[in-house]
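One protein chain is absent from this view; the other protein chains keep their places.
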Amino acid sequence: MNNQKNIAKEIRRKAIKKNWRLFRRSKLGMIGLYIVIFFLFLTILQPILFITGVWNKGVYDPVVGYSEQFQEFLVVECPKEYPTEKYDERSDCPGRTEVNIKTLFYSDAQVGETIIQNLQPAPPSRQHILGTDSLGRDVFSQIMEGSQVAFVLGLLSATLGVGISTILGTIAAFFGGRIDAYLMRQSDLILMLPTLPLLFIISAFAELKIWHLAVVLGTIGGLGGSVITIKSQALQVKVKPFVDSARITGGSRMNILFSHVLPNVAPLALLFMVFSVTGAIASESVLSFLGLLNIDMSWGLMIYLAQVEGFIFSGMKFWWLILPAGLSVTFLTGGFYLVGRGLDEVFNPRLRDR
Amino acid sequence: MYKYIFKRVYQLIIVFFLFLITSYVLFDSIPGNAFQNLLLNPDLPPEAYEQVIKLYGLDKPLSERVFLYVQNFLQGDFGYSYKHYPKTPIELISQRLPRTLMLFAMVNIIAFYTGFLIGKILAWRRGSKSETWITVTSVFSYTIFYPWFALMMLWFFGYKLDWLPIGKFLYPEKWYDAPFDSDVVFVSMIKFTAIVSIVQIIVYIYTRNIESLSMRRNVRFASFIIIALASLFYWNNGELLIQKPYAMDIAYHMILPIFTVTVVAFAGTALLTRTTMMEVMKDDFILTARAKGLSQKRIRDRHAARNALLPVVTSFIFTIVTIIDGSVLTETIFSWPGMGQLILQSVLEEDIPVAMASFSFIGIFALVAHFIADISYAYLDPRIRIQSQG
Partner (left out) sequence: MNILEVKNLNMSYKTIDGEVEAVKDVSFTVKEGESFGIVGESGCGKTSVAMSLLQLQADNGKITNGEIIFDGTNIVGLSESELREVRWSGISIVFQGAMNSWNPVVKIGEQIREAMREHYPDKTKEENTTKILELFGIVGLDSSVIDRFPHELSGGMKQRAVIALALSCDPKLIIADEPTTALDVVIQDQILNEIRKVQEVLGLSLIYISHDIAVIAEMTDNMAVMYAGRIVERGPTKEIFANPRHSYTKSLLESTPSVVGDKVKLKSLEGEPPSLINKESGCSFAPRCPYREDSCNPSLDMELVEIGTDHYVDICSAGKS
C-alpha cells in the first residue's frame, strides 16, 4: 500500500514537471508570468521597506503619510483672453512653477513676487519616484499598496468563486434530476441580475471593505454562469468509459466524484480561477473609481481621487496621478489573463505550437 | 423535444418571479427612500413627508408591497416613476432604449467583425513574431481599465484636440428649432441601420450560390455600392431630409463612444476566434484542403474560419445580452442618456418602479436569449439533452 502511494506521488510529481515544461514553452504564458511576478514583487517590497526602516512610515505610508515639499512660486495673474505672448492656452496658466493670485487667500503677495508654498501634488523626484498626490502621499507607495489589495482581493474572490462553482457544477452533473434543474435555474437567476447595478445596491447597504468585497464578488461569480460550464465539462467526464468501470468495480459515488471527476474538471477550474482574478481586480477598480467602496487605497481609488480633484483633464501636466494607476490595472489583469492563456496551452494540446 | 421546451418555459416563469421578488427586496434594502429630500426642505411641515409616503404606499410592510407589485405587474401596471412623475417607466424605457441600442448595436457589429478578422489572421500566423506581440496587445486592449481609458479618450479627442464633443448626444443649441424629439430621429436611425443590415445579410446568403469566386466578390461589392447610393437617396427625401442634419449631429456625438468601446470589445472576440481557430486548424480536413492545392488564404477563410464561427457567434449572442449592463459605465462617462444611465439613476434615487421595470426588462431579455441558446444546444447535441433534466 505504501509503495502504491509512493508511485502515485512520483507520477504526480513527474506530471507537474512536464506541465511546467509545457507552460514554459508558451510565450504568452511566460510573459504573463513575468508581469505577475513583477507585481508580486511590488506587493512584498512595501512592507520590507517599512520594516527595514528604509522608508519612514510617517512620510511614505500610502494612506496617511505626508511629505512636505516646498518650492518657490512666481505669483502671476492669469489673463482672460488667450492666446497671449506668454501662454498659448488657458491650461498653460498658471504654469508649473507659478501660482494664480486669485487662488491665494492667505498671503499678501503681489504679482511678480515669489512666495514659498507647499507643492502638492509634487512631480517625481529622487525622494518620490512617482511623485506625490494632492495630499502629499507618495504615489509609488500607493501603487504598491494597490498591488497588495489587487492580489488579496483577486485571489480570495477567485478561489471562493471557483470553489463554489466547481462543487455546484459537479454536483449538478453527477446527481442530475431535480438538483440539476434547481442549480441551473439558480444560475439563471444570478445571470439575469445586471452586475454593476447589483454591486451598486450592495454597496449602498453594506460597508464594503476588502474582505467583504471579496466574499461578495466570489459568491456572485461562483453562483453564476461558471456553474453551467463546469457542469457541462463534468458531464463529458461522466460519460467516459472509465467512470462506468469505476462504478461497476464498486466505487462509491463520493469516491468517483473525488478521484475521477474532479481531477478532470480541475484544469478548467484552474483556468476559470485565473480569469476570475482579472474580473475581480477590474470590478474593484471600477467600483473604487465610482467612489463606492470603503477601501483605504487601491488603484481605482487613485483614479477616482484624480478625477474628483479635477486632474484628469489637465492632461500630461499631472501624469503621475493618472498613468501609473491605470497602467497597473491594465497590466496586472493582462498578466493574469496571459497566464490563463498559457495554462490553456498546457491543458489543450491542440493549442500548442507543435 | 416539445416536452423539453415546455418544461423549460415553465421553469423560466418561476425563475422570473423569483427574480422580481429578489429585485424588489434588494431595492428596498437600500437605506432611505426616494423622497428623503423632502425632509431637507425646512419649509415643508413633517406631515407632508408622511403624506407623500402614504400616497405612494411606502409605509406598508415589505411583504405586502412585494405582493402588490407582482399583482400589478401581471396586470401590466408598472406604476409611475417616483422622480419623473407622471411618466411611467415604460415611457422612460422606450425613450432611453433606442439610444442605447443605437450605440451598442453599432459597437457590437463593428467589434465582432474586426475581432473575427483579426483573430482569424492571428491564428493563421501562429508562432510568428508578429503573432505574439499582436496577441499581447489584444490582451491588454481587452483588460484595459475601462473608465480610465474612456477618460483618456475624452481628454485627448475632446479636450486636447477638440475634434469630438465631450459627452451628451447632441448639441442642444442646434436642436432648439427642431420640429421633433430626438427620439423620433433615433428611431428612424435605428430603422435605417436595421434595414441596411438585413439587406446586406440577404445579399450575402443569396450570393453563396454563385460558383465563380471572383464573380461572387464583385457582386457583393456591387451590392454594397448600391446600398450606399440607396441610403443617400433615402436620407435626402421627404421628411428624412429634414431629419438629416439632426441625425448627423447625433452620429457625430456617437463617434467617440463607439470608438472607445470598440477598442475594448473587439479584443474579446479576437482572442476567442484565435483560440477556436487554433483548435480547428489541427483537424484532418485542413490537411486535405492543403493537399487539394488550395491557397493558404482560401483554406483559412473557407475551411478553418467557417468552423470557428460557431462558438464565436454563440458568444456574440451572449454579448448582446449584456449590452445594457455594459452600457452603464460608458453612458455615465460619456453622459449618454440611455438605458444604462437610467438603471443607475433609478437605483441611486430609489425610484423603485423605474428600477424594477428596467431590471425586469433586462431579466426578460437575458432569459429569452439564454433560452434560445439552450434550445439550440439541445438540438445540436442530444447527449446533453438526455443527461440533464434542467
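We call the chains A and B, going by the order they appear; numbering starts again at 1 in every chain.
Simple rule for what comes next: a residue touches a chain if its C-beta (ideal position, glycine included) is under 8 Å from a C-beta of that chain, and two chains touch if they have at least 3 such contacts.
Note that the coordinates shown come from a computational prediction; the quantities given were computed from them, not determined experimentally.
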item: Per the touch definition above, residue among B:L40, B:L161 or B:A291 touching the missing chain; value: B:A291
item: Which residue of B:K120, B:H303 or B:H370 touches the chain not shown here; value: B:H303
item: For chain B, the residues touching the chain missing from this view; value: 127, 211-213, 283-285, 287-296, 302-303, 306-307
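Going forward, only the chains that are shown with their structure count from here on.
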item: Length of the line joining the C-alpha centres of chain A and chain B, rounded to whole Å; value: 26
item: Chain B-facing residues of chain A, complex; value: 27-28, 31, 172-173, 176-178, 180-181, 183-185, 188-189, 191-198, 200-201, 204-205, 231-232, 235, 238-239, 278, 282, 285-286, 289-290, 299-300, 303, 307, 312-313, 315, 322, 325-326, 329-331, 333-334, 337-338, 341, 344, 348, 350-351, 353
item: Complex contacts: residues of chain B adjacent to chain A; value: 11-12, 14-15, 18-19, 22-23, 26-27, 29-31, 126-127, 132, 135-136, 139-140, 142-149, 151-152, 155, 159-160, 271, 275, 278-279, 282, 322, 324-325, 328-329, 332, 343-344, 347-348, 359, 362-363, 366-367, 370, 383-384, 387-390
